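See below for the structure under consideration.
Every protein chain but one is kept in place in this view of the complex.
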């Protein structure tokens, strides 16, 4: 007989609601009409910047992600015979495993590089030459590098698609896509024929320095009618908060962007609170906005949701984990399905998973 | 024409008896009657401690391991579509590859973490958060960590099974299972209806510090009738050799535990000699019992077998490798099949490999 105390420790429940944040991928799936052409055309593109998308392509990707999330065991062979080169020259476990899980879930094989110091690059090999090597070795590349320009250098020589999985302080487009996918999973009505009330989004972060924030703001531009207001909360002055031209770009697309330095001033009105505290600069990360914290006692609307790209620090208290505000775990889970959708398209396998061909 | 000297060097024989220690997995397979219920119930448990098992569950796992070992090419797709997260925060090649080989042999895919310093944990991310990430990314986790409490912390948040693959000085249950499996592979009669003479086991090691020894002693408790005597050989005093309560626990289960500080006093009577010299403490390993050595001239019974969890140091001479005492290579090989058996059960695929469903 096992000690009952030990027995309790070792038991686990697979069926416990597996996300905090009760996702509705089926509702989102039904809210969007399939149009495969937007997906098949992705096979001729690198994924470099949030700027390169359009509203319809994003919606189709979200639809496919929702289809995967609603049927997690159904598409296990779509990438058979395909090889991913997972090149994380800047250390990362979360993003690397998210991509690798997405690829494996679809039946593909993977070659990983997890340490720049063991590569030819350390010996002075150019990224162009590395890209030529990758052309011969795989079918798709995922690259994270601390240097903003690395992905561009590789793109010049690649004949297989590459995904920018974070390039310095510049961009991280698939994270932003996962963020937006989470919002629409929560409120599928917003992309349906009968959209409900638009959202008041509070974004705690530093647009000039944080790649996740920069990419997300760019994606919001494709859905200006969905966001009644976007309030960027930061302890910098407005002219430091944004880099040159960044705010103007957002406003051009019709986004109503405000700023604030007191989180609690704007929190009570927020429908969605996005928070991030980390920026990658050079070879290490910096923390910003140390005065901003969210916890279970923060003045949140009862139905407000919180998003965080994770990993988190002190800015996001674990006291929120078991509250209905917690959609950041759902966000992390959805990121796998979003990446599955994107990867499928990049390697020309979209037709295998479309409803209508 | 190839130089005959070179020709001799490059030739190898696949058919040379591939273990020192002639295994009888088929005999063990036949000695145990299948009872699948003990296996299917494992799918709701983490594998944390040798304490959590019972005699019947272990026997069923050994039976399945023997079935795999007797038919190594038969079950190559049982884990198709399943993803293992192989997280070795404490460096290890032997155990990591043993688990990964087991998983691959059954057709599953793997994501590896081989270096704690490249992970979010290095930046202060909690293991609970890492566990939440793993819930989304894989179907099973194997964890090795120098910190004893890490596996417990992850278990609190996991909704997929985790295997403790060595947590500091605490436990290493699958190694102990592989050790015991080897003994029964050598002497299947001991678990049959007509058991032969019970075993005199000499165990050279340090129960208070070595996780392999600690877990093995716990497992022996389920088979007290199989071991007429267990003699722990160590150069410490008895009250330092064991930690508080450890010896009492063993005696409660009916094990006849003795201690000795002179190996050669007890060696001539031993049927099974288990030896280990390494303990993981903090971030490095310590060697204990440097005065104990086994070699081909040691006073062993002609039919005694030697077990060692490997990697070995000077305590185990290579002069024993080509003697019939060498069952440590068979033990290493069997560990792969034992882990195949356990992993199959954890991810709910036992029904695919049972004889009777």
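Chains: A and B, in written order; residue numbering restarts at 1 for each.
Assume a contact is a pair of C-beta atoms (placed from the backbone, for glycine too) under 8 Å apart; a residue touches a chain by one contact, two chains touch by 3 or more.
Since this is a predicted model, take the numbers as computed values, not measurements.
The missing chain, though absent from the display, is touched by one residue of A:109, A:189, A:295 or A:321; that residue is A:109.
Residue-wise, the contact with the chain that is not shown comes from A:81, picked out of A:81, A:196, A:268 or A:282. The chain not shown here touches subunit B at positions 1-3, 6-7, 9-14, 16, 18, 73, 76, 91-94, 97-98, 100-101, 104-105, 107, 110, 112, 114-115, 285, 310-313, 318, 329, 332-333, 335-336.
Counting the whole complex, the residues of subunit A in touch with the unshown chain are 44-49, 51-54, 80-81, 83, 85, 109, 111-115, 117-120, 122-126, 128-130, 132-133, 135-138, 152, 155, 158-161.
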